[in-house]
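First, the structure itself, so that you have it in front of you.
Of the protein chains in this complex, one is absent; all others appear in place.
For chain A:
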Amino acid sequence: MEKSVNYGDHDDLNLEATELRLGLPGISSSSDIGYEKQSSSASTVVVVRNNKRASPEGIMTQESSTKSNSSVSDARNVGPDSHHQPLAKAQVVGWPPIRSFRRNSFQQKKTDQGDGAGMYVKVSMDGAPYLRKVDLKVYKSYPELLTALENMFKFTIGEYSEREGYNGSEYAPTYEDKDGDWMLVGDVPWDMFIFSCKRLRIMKGSEARGLGCL
């Protein structure tokens, strides 16, 4: 049984319709490819896509700057003729198509260097000229970690209580978790903490007291 594809009024193989051009008919080939002008960006992008195995003219246009919240326009710059560059995957929104919590668990895998290798995170202290690094795997509990930090930066942290945070000094140990939020050290179980902690920051002064007064 023959299957014919119907385009409505047009004959198939209307090659002119797919001919390479730098602009769509009716739209001026404006060279304004700024951020706001969606219409002219359309013309340049179409050309790039059609150029996969065609002549090189017009392939490397400025399409990457035309798309506003671009998924990836440079993705289409590929063909056996052109230099095949591996795509920077991090730039593509929503690619690869996996749910966000799967993405997050890979960030975690990268933090966890395996059983022997240690889990180093940066520690910053407000007012200190440079940062330090600690290996969270070396410690078995919060008191151990906090003592080590106190020694490292020569300061004292107060008493921890669930109600008031760290009372008794002008310092509060905080950490950045996987979601990018700044959390007070000590609220969650130790095991959960070392897996979600990306970096530490010892807050000082009014900012620290603010946290404790919440």
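The working rule: contacts are C-beta pairs under 8 Å (C-beta built on N, C-alpha and C of every residue); 3 or more make two chains touch, one makes a residue touch a chain; residues count from 1.
The rule is simple: contacts and distances are computed from a predicted model.
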Hidden subunit of the complex - UniProt protein name among "Glucosidase 2 subunit beta", "Transporter", "F-box domain-containing protein" or "General transcription factor IIH subunit": "F-box domain-containing protein"
Sites on chain A contacted by the missing partner chain, in the whole complex: 3, 5-8, 17-18, 27, 36, 38-39, 41-42, 45-46, 49-50, 52, 67-72, 75-76, 78, 80, 84, 86-87, 89-90, 92-103, 105-106, 108-109, 112, 115, 191-192, 195
